[in-house]
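One protein chain is absent from this view; the other protein chains keep their places.
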Amino acid sequence: MSGWQKIKQIENDGFLFKISFAIVLRSIAFQYSHLFAERVELNSPFYSFNHLNDGVALLEDGFDPYSGNDFNLPPISLYALYFLQKYVPNLLPTLWILMDISTALILSKISGTKTLMPFLFYAFNPISIASCSILSLTIPQNLLIAMIFWAYRLDYSKTVAILIGFWSSFTLYPLLLIFSLIFVANHKISAVFLAILAFFAANLVNFVLNEWSWSFLDSTYQVILNFTNIQPNVGLHWYFFVQVFEHFRTFYTSAFTILYFFMGIPLTLIIRNDKEMHFISILLLITTFFPYPTLNSATICLALLPVLEKYRNYFRYTLLVPTTLITTIALMPVMWHMWIVSSSGNANFFFGATLTYNVALIYLIMDLIFVYSRRQIDVLHGDSIKKQAKFGYSFY
Amino acid sequence: MYRIFLLFTLCFAKEEYWENLKLDRVSENELKAEFRFGASRENLKNERDFEVFPRILDELIEEYDVKYLLVIMGQGRWKDDKWGRKTQPGAVHGAQVYADFEANSEEGADKKLRFLIEALNGILCTSLSQISLITSPQLEIFKRPKYSTSQQIFRRYGILSRETTCTENLTRLRKLLACRQSGISILLHPSKLYDVLYHASHLIVKKNEKISEMEVGITAVFKNKNPIQGSNWLLSSIFESKLSSSCGIATKSQIEANNQIYDVKNLETSFDIEITSKPISNEAKLVKGWTSQGGSDQQNGILHISLQNGDLDSKLEVSQILPYFVQPRYAKISFKNCQITRKALQTSKNEKSSALLQYEIIIKSGEKCEITIPFDKKILRLDDYPPDANHGMHIPAAVIFVSQKSDSYTIHTNPILVALPVPDFSMPFNVICFVATAFALIFGPLQLYSTMWLAPSPPRSTFWRKINRLILLILIVLCLYAHFMEINLNEVRRGIEQYLEKLNELR
């Protein structure tokens, strides 16, 4: 065997060991899934397997899951799980582990020079292991995101457009990724149309599956646009809409939705040259501002950060953001326990922890925009800066 | 003379009024009293005279096209082991409303019902506006007559567990009776009727093509506070009022006690009897149901309904209302030892609407069926909480309609209190500020970097910034000094004002 093949084999062996270790960890986690199954940080109405199971049970008994307003998942997920449970009920954990490992492998292939870091960040993240053990629906979503990013990096415009449209049909917010489509396919507009077409096609499939009725729109999209489900999760919106008086609810719901969809425009105007940076920033925006997130939504964004290798030295908050994230993630169960179980604290403690978590993610987005601009200065001005030069903001 | 005249007019308008009181000793120290007062009236067109049938109920029937209306208010518990079958219509703590009425459409039916509830509030002095009403339950809840009609019949049932029944309700029910100051209704002494182990008062209004009927009923189980061995009870001492005058216009007015019927329609002297009958031993076991609550935190709980059958094979139709602040985990509902033949579920898209779960169960004699419904407790919006938010909210009792070979009746389990997660009520402004700050944090840099460039800035002296900071520092030191020396800042201000005035004067 030549030297090159030997090195490849050693690298592959090391890799194989890591893959099997990740699989083993997830299998062990399935034994402890009862610890995580009811946790509000890992479950939300859009990603909870228990909710989906409830809908399937209603379907089996002959009732319409969309007649109440408790079931928020589209008919595609409902019928997918219905058939999975009918024919292969015992294979669900295996399927989820397979999806998770595939996500990790895809991430490792797309990140250029450092192949190992995204894999490690995703596969050994305790949040993703815990979410896998409770069969959270963020795992298929993460796989979808990984595939989208892979196709995006390789410039397969049609695949990216279709997948973005398909993903947006589940939760409306990924439509912001349409701004990223401008970077692929040589700035042609047809990709955007393809994405919107895919979105409507997915909705048509939903309509057909739901016995030719549009009753699911209320439960899936109206819930997102009007923030009607105010159960606690790790997002920013639930406590806000618990406290706001009825008079102002429409105002705030429209303000938040409009602000969110508007944010793509300035972001695209700022980040013009680096498409991966643009994609990751928008992905972080989707994660942070989605009304019903879970902790696992952010894992894939954080796992993608090693792709931005060239910005490494410019980050301002390298210690602050990860420590805040870890501290708040560790404090969230404690605060929840203090509020719900022992009553020694009230809802503000949990709200504070989740708010700080989201603010840390927002700082990360802020930092990404900053490092892009900062590196642009280096690229543009280069040698003409002296050491310790003062920079400020100006209009020209 | 006057009485004969009344009887004569009654024959014309075909109205009837009857009253009945049944007294039973259910155990050594406990006595059950069932009052039933009824009136009926033929539906003749253009006949607007009401002699014994309450006019207000006729207006209710006309206005809301009521076919069958049942309102029951209850208090206390019925001891199944000792007292036998619960007198029908059975009550549970709280108020229940059951209505069959005609309407054009669902929305029209809902609107009609809301007004009907408000009208009932007025008639009975209750506060039922918050009642959660379920539409068209598919299985039976109460025994009711069959009727044929051209328009569509809408059925509604609701139960409000926190409604308490009091003497005001009794006063209003008495106002519906034709004989208020005479006859058996004299025995309705308010304070005695509520100091009991079990109390149920109901109002039934029925209408078919020919006749409108109404019935007012009060059931109470008294306990003898000072039991002396071998003593029997006098009617006057139980109710603390003597039956002295009789109700002349009643077609039937009687008291059933001691295994005989006493007719009190034509009463000359005051009437008093002694209850001497022995309690009938209730050997037959009956269907019993009770609800327990499980779970110990405010995130989720368990509703556990136990149904214990007696000696006969029965068919049970169980209806459980789950209010909007509780979400059943439908996939985890489990049954132990139950033979379910039919299931029904009613939900609606309205935010505040309850869900209704109904099961039809065949149960053999002596068996026990257990239904476990796990649920999630929801957090509500700030204004949905009552002032005592930490008290919790009720999940109503389950209603069980029992059909046995010869008999069918309705029993209830008990309501449970769930402790809901509670937000901090003092925080709306703070929360809005914090979340809005988070949104501003993302908006700020986006706006900054999209409208401005990061460019080298010309060197500027920091001299003025240092002067600024020095002034601020001096001000802070002065304020701290004033604080620690407890100088009132208002005095300082006044001193400065006076000094400036003095300067003005000098000039």
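Order as written gives the chain letters A and B; numbering starts at 1 within each chain.
Throughout what follows, contacts are C-beta pairs under 8 Å (C-beta built on N, C-alpha and C of every residue); 3 or more make two chains touch, one makes a residue touch a chain.
Keep this in mind: contacts and distances are computed from a predicted model.
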Complex member absent from the view - protein name from UniProt, among "Ribosome production factor 2 homolog", "Gaa1-domain-containing protein", "Leptin receptor overlapping transcript-like 1" or "UDP-arabinopyranose mutase": "Gaa1-domain-containing protein"
Visible chains in contact with the missing one: A, B
Absent-chain contact - pick from B:172, B:242 or B:304: B:304
Identified contact with the non-displayed chain, of B:38, B:54 or B:94: B:94
Touch with the omitted chain, as defined above, among B:85, B:144, B:162 or B:242: B:162
Residues of subunit A (touch criterion as defined above) contacting the omitted chain: 34, 120, 312-316, 318-319, 322-323, 326-327, 330-331, 334-335, 337-338, 341-345, 371, 374-375, 377-378, 385, 387-393
Residues in subunit B touching the chain absent from view: 75-77, 93-94, 161-162, 195-198, 225, 290-297, 302, 304, 372, 388-392, 394, 413-419, 457
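To be clear about the criterion, only the chains that are shown with their structure count from here on.
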Distance between chain centroids, defined by C-alpha means - subunit A, subunit B (Å): 45
For the subunit A and subunit B complex, residues of the former touching the latter: 38, 40, 50, 53-54, 56-58, 61, 63, 67-70, 218, 228, 230-232, 236-246, 256, 259, 263, 266-267, 269-270, 285, 288, 339-341, 346-348, 351, 355, 358-359, 362-363, 365-366, 369-370, 373-374, 376-377, 381, 385, 389-396
Subunit B residues within the subunit A interface of the complex: 296-300, 327, 329-331, 333, 343, 345, 347-349, 351, 355, 378-383, 421-424, 427-428, 431-432, 434-435, 438-439, 441-443, 445-457, 459
